[in-house]
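Could you have a look at this structure, given as structure tokens, before my questions?
The complex appears here without one of its protein chains, the remainder shown in place.
Read from first to last, the chains carry the letters A and B; within each, the first residue is number 1.
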Amino acid sequence: MVIGDTVRQGAFGFLFSELGRYGYFLAETLRYLFYRKFYLGNLIDEMNVIGSRSVPILSAVSAFVGMNLCVEGYIIFKKFGAQNLVGMFVAVANIRELSPLVAGLIVGAKAGTQMAARIGTMRVTDQIDALQVIGVNPFSYLVIPRVAAAVLVMPLVVVVAYFFSTLAAYMVAVLQLGLNGSAFLELVYANITLEDMLKGMVKGSVFGGIVTTISCYSGYRAWGGAWGVGVATNLAVVRMATAMVFFNIFLTEVLFM
Amino acid sequence: MIEYRNVSKSFGDLVVLDDLSCRIPDGKTTMIIGPSGTGKSIFIKLLVGLEKPDRGEVVVDGHVISTLSDRELYEVRKKFGVLFQDGALFDSMNVEENVAFPLREHTRLSEREIREIVAEKLAAVGMPQSGCSWPNELSGGMRKRVALARAIVMEPDIVVFDEPSSALDPVTADSIDNLILEMQHRLKCTFIVVSHDIESTFKIADYIGMLWQGKLIAFGTREEVRQMPNEVVQQFFSRCSQGPIQIVPPVCET
Partner (left out) sequence: MMMALVADAVARAFPFVPSLGRVARFSLDALAAAVTPKFYWKTLLEQMERMCIHCTLPILFVLAPMGAVIALESVKVFSIFGAANMTSSLLAVAMFREIAPVMGGIMVASQTGAEIAAEIAGMRVRGLIDALEVMSVNPRKAVIAPRIVAGLLITPVLTLVGTFTGIAGGYIIAVLVKGSNAGAFMGNLFAWATMTDVVGGLLKAAVFGVMVIVISCYHGFYAGRGAAGVGQATNDSVVHSVVSILVINYFLTTAFFGFDI
């Protein structure tokens, strides 16, 4: 269907009709948020899924991202002979850009694609139709708990990512780059402000919303058996990565400039 | 009382139902038969409000399905139990949770009462001790039995079956047919069965309607339709490849 549509309408026609359907999906999600029953149990399950499945991987990945950031920062700052200031660079770049982005990417890749695959499977095996016939609204039952869970959990996830990447950067600074550890930490403390922290968490929350609505949307519109589930999952990842970095510009401009 | 009034539905250029009208009798088993791709699944989806007709209306007990608000539609749907093609059991829940799901959603029964009802319904479909199995551990026939238990757990007025014997071996298919007969006898509610299995049609149907090219070309009691001289109907019943129903392979434009 997706390929056929692209051929018929051209890439841009397809892009706009998909954007329109996604907008409609968002409107429906918002409507049912206030309209029908709220499934608190599902919300807690989904929060648990995001927390327990994504956070261990995320901690490991953010550690490596922090290590890399520290090495790169050192190489660049050395050009000015200011390699001792790398702690400042690590602290600021991490909380403003990297931690929210990496948290969004990993939660998107792990929890988001899983949502797309699960909802897609439910769609192609008629389970969503079955929900509707039993009289349970699939938006209230499937979509809203997932989106709400991500929006609520992501700020904490960002803090975890931040902690691990800063810790790993510190270890690289001391062990690999031979910088003074306490001077590094002082620079980090001096440059983290509560304001930046909160703004980083807001970014994370927005990314969580983007990732989950796109995953649920892609799964919800899956079509055509096992193949369709694969296509839905694939589309979900590409769309969420693109949407995330795109909104990141505006968030940076609005929050930090 | 279920009535289709001049219902039309098409997808793009493809006309699936074309000005279709019929009344489905209460308390009987009505089979809707026809070759593949003649809109049998859409017939059901229109009835339970999963799709809206382009023209015409579907009326269930005085409610026009396509004009109901969401809230009303969800109320009317409580009259229905639907058995989907491969069961459509929720694979995140085990058998017992699947059957109990409508009760937990729509009633305020205690856990003990729910367990009793679920055990009773599972016994009725011949799966008495299997509450703790998971859908992916069950064979196709067993999944359909569990799905039937879930469909009848709310004591619906109308039970809809989408291809109950598809993808089953002959023995299992026959056992599902017997189960449908037995359930009809016990529940006395309206059964609507969509199928292309002729043997089971003659076995379980009280009324038969035949869909072909978007129209209902035959509707009546089992014997009436069986004797009908229409050549499409007779070709379908005789399982003969010669006749008006033809498989047309697609032609590539070069």
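The criterion applied here is as follows: a contact is a pair of C-beta atoms (placed from the backbone, for glycine too) under 8 Å apart; a residue touches a chain by one contact, two chains touch by 3 or more.
Quantities reported herein were computed from a predicted structural model and do not represent experimental measurements.
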Per the touch definition above, residue among A:V49, A:A91 or A:A117 touching the missing chain: A:A117
Please give every residue of chain A in contact with the chain that is not shown. 11, 57, 60-61, 64-65, 67-68, 71-72, 74-76, 78-79, 93, 96-97, 102, 105-106, 109-110, 113-114, 116-118, 120-121, 124-125, 176-177, 225-234, 237-238, 241-242, 245-246, 248-249, 252-253, 256-257
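The definition used in the following text is that only the chains that are shown with their structure count from here on.
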Cα centroid separation, chain A vs chain B, in Å, comes to 41
Spell out the residues on chain B that touch chain A in their complex, using ranges where they run on. 45, 48-50, 70, 74-75, 77-78, 80, 82, 84-86, 88-92, 101-102, 105-106, 150
Residues on chain A engaged by chain B in the complex (per definition of touch): 35, 118, 121-122, 125-127, 129-137
